[in-house]
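A single protein chain has been removed from this complex, and every other one stays in its place.
Letters A and B name the chains as they come in the text, with residue numbers starting at 1 for each one.
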Amino acid sequence: MVSRRDFFKITGTVAGTAALTAVGAEASAPHPKLDPDRFGVLTDTTLCIGCRRCEWACAEQNDLPHGDLESFGDTSVFDLMRRPDAESYTVVNRYSPPAGTDQPLDVKVQCLHCEHPACVSACIVGALVKSPQGPVIYDAWKCIGCRYCMIACPFQIPAYEYADPLTPRIMKCTMCSERTLAEGRPPACVEMCPPEALVFGRRSELLELAHRRIMENPDRYHPEVIGEHIAGGTSWLMITDRPAAEIDIPELSNESPAVITETIQHGIFKGFTGPLMLFGILGILMKSSSDKRKEKEDENG
Amino acid sequence: MADSMQHHKALPLAGNSAVPFFTPGVIVIAILAAAGVATLVVRLFLGLGAVTNFNDQYPWGIWIGIDVASGVALAAGGFTMAFIAHVMNNEKYHVLVRPALLTAAIGYTFVGLGVCVDLGRYYNIWHVMMPSMWQGNSALFEVGMCVMIYLTVLYIEFLPIVCERFIGRVNLPGVLGKMNGFLDGLLRVLDKTLARVMTFFIIAGVVLSCAHQSSLGTLMAIAPSKLSPLWHTPVLPLLFLLSAFAVGLAMAIFESVLASRSFKRPIEMHVLSPLARMIPLLLVVYFAAKVIDLVNRDAWPLLFEANFRALMFWIEIGVGVIIPTFLFLSHRLRRNPVWLFSSAAMVVFGVVLNRFNVFVTGYTPPYSEGQYFPAWTEVMLTVGMISLIVLLYRIWVFIFPVLPAEEEVEHA
Partner (left out) sequence: MRNSSIFRLLFIGLFLIAAPNWTLGQIVDPLHPKDPRHAPAMEKVTTCASCHKCDHPTQDDPCMIHCPRHGSHFYGQHEADEGPEIVIIDQLADLYRPVVFAHRLHADMSNMTGGCENCHHYSEQSGVIPPCRECHDAAKGPVSLNQPALKGAYHRQCMNCHRDWSHESACGFCHEQVHEGIGAAVADTTDIVGIPHPIIEAVPTYTYETSYEKGALVTFHHNDHVDMFGLNCVDCHRGDSCSRCHDTGKSQVQRLNHLTTCCACHGERNCAFCHTTDPKPMFEHTHTAGWALDPHHTDVACNTCHGSPQDFRTPSDKCTSCHIHWEDGAFDHKVTGLVLSEDHLDLDCSDCHLEMDFGTRPSCEDCHDEPMLPDKLPGTRL
């Protein structure tokens, strides 16, 4: 049986290894400090004309399969509500005009680049990363294709290449990080947008701009900046003429869903205290029960 | 260690039993397993899209809900039996440890396989082990890590059985025969070393199991807006752990009865009945936790809505928890093999349904175009995998000394 010395030796080794792993695990998963000057985009849906040129520019920029420029003039796609998928990072949907007017409301949909993204928190290998400058970036090389990010995303944004047997990727808007981060240029959709319904800039300034627009035109806007608080805030902001629920923004708390799991995770595994304590308790239990049995055996025989 | 702890003699079935390896049932299972493997081949060459109904709205289906989540839960027999028999040094349950260990080892192997089938880039699975890619915030990372380590621990725990089988019996044919002596020596050294460190692995196995059984619940806690409030709660990991305790014991009973029937051996009622006595307590604790949580979150009115989800919840709790609690409480029914088996099967069913509900039924994406329903190929692969597990279990007990020697069973 296990001697007392053996037991402590073993427990000690476990504690040591666990502590080392704990340090490693924590160092590998730091919470990215967000740059106060981080980028963002503001969508003003009241300015959108539904020309779908953003869809074209996006497909062009990101090498997604697409028809020529003219094919995006087809407005019959508005008959259905579309969602971004593995072949398009962004789509524009059309909603009925506000009461008393007959100009429909067009709403561009894409990844909102959460401030505290659930997808990033969920990703098992860190293939999704929240850049301190704003964009949520995907690294296909790291990805194992578990699709947990798709479960985690409260906005149901990440799409997946189900048809690809070998190298399927998670597909979602990158905020054109290769342009925005490297060159400081606006994302392709923003640059393309004819009426400048999309504005690229620092999130803090865009937030200010959004509030100013609402304040100066209270008739035109619903007094809420979508993305200021929802799900812990998003880098991509939106202002529109009606409550968020009416343009199919899910009703979410103002806390990132990642907070729930991270609280649980770190509550249990912080410094491996939980598992180590359990290990200790089990060890003591085992030792005492084995001692008890030995005593019994000695008595018996 | 294994020797010292294994006071009961176990023997391989091959050569020690009148039961043939192939029976009509086994042949059916073998066919199902082959169909599953065929589906797997199609999945490998044509991708997930070809064989599943997964889509951007429902990225996970029964492969995660049943193969992985339920698989892990049902393999809980390994750690619960290890706890009762080894940690608590309860000698009479030792006969159940080896079969439970084997179930766990095979079960977890298939959980790993099931995960890989579901992974789009399965060849990158090693990334999880790379410290440079560790992601401590991810519940899935915790699950993945724990399952990998636990699987290793399970294999190590199983090694003494391999040693026992081959020590003094290594007999490689032909040229390789020259190595027989060396290999035998190696096995003896291994056996001695293992005996020394086995305590560590047994405790580690229990700790790792508790960790990932609960983290499996944490997985879905990240989707508060998508998972129905009937199931979504921040204490989901606790509920998963509590239900794993109960189903671990139920599974040990379930499979012991099943194996005995299959191998035409007497059912080990003398251990199973006392084991069954513990289950009601575990079920009541689980039930209480679930009720307190539902009331605490004010989610209970959902129970009385007339919809599919509420129905599934009632079945899960009614058939899986409430009824078996009462059945197990009856001294008379516990001693009746049929009732014992049925009650255990109910608990197993309840936990499988719970995992299925959490991962599949309760999942409602905000932009859903219709409820997910598994493709027949998905079901075929799942059934095939389960059949493979049964086959492997049969192969192993035929080759290795897992099941107790029959004289002993009769003697008891």
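One rule holds for everything that comes next: a contact is a pair of C-beta atoms (placed from the backbone, for glycine too) under 8 Å apart; a residue touches a chain by one contact, two chains touch by 3 or more.
Keep in mind that what you see is a predicted model, and the values were worked out from it rather than measured.
> What are the shown chains in contact with the chain that isn't displayed?
Counted over the whole complex, the chain not pictured touches A.
> Considering the whole complex, which of A:Leu80, A:Leu166, A:Met215 or A:Ile281 touches the chain not shown?
A:Met215
> Using the document's definition of touch, tell me which of A:Leu69, A:Leu166 or A:Met277 contacts the absent chain.
The single option touching the absent chain is A:Leu69.
> Tell me where the left-out chain touches chain A, residue by residue.
Chain A touches the missing chain through residues 47, 49-51, 53, 69-70, 73, 75, 102-103, 185-186, 190-191, 193-196, 199-201, 205-206, 209, 212, 215-219.
Here is the rule we use: only the chains that are shown with their structure count from here on.
> Would you mind pulling out the distance in Å between where the CA atoms of chain A average out and where those of chain B do?
For chain A versus chain B, the centre distance works out to 32 Å.
> If we count contacts the way the header does, which residues on chain A are in touch with chain B in the complex?
1-2, 6-7, 10, 14, 24-26, 28-29, 31, 81, 83, 85-86, 118, 120-126, 142-148, 150-152, 154-156, 158-168, 248, 250-253, 257-258, 260-266, 268-269, 274-275, 278-279, 282-283, 285-286, 289-290, 292-293
> Within their complex, state which residues of chain B touch chain A.
Residues 4, 43-50, 52, 54-57, 59-60, 83, 86-91, 115, 118-122, 124-125, 127-128, 130-142, 144, 196-197, 199-200, 202-204, 206-207, 210-211, 214-215, 218-226, 234, 237, 363, 365-367.
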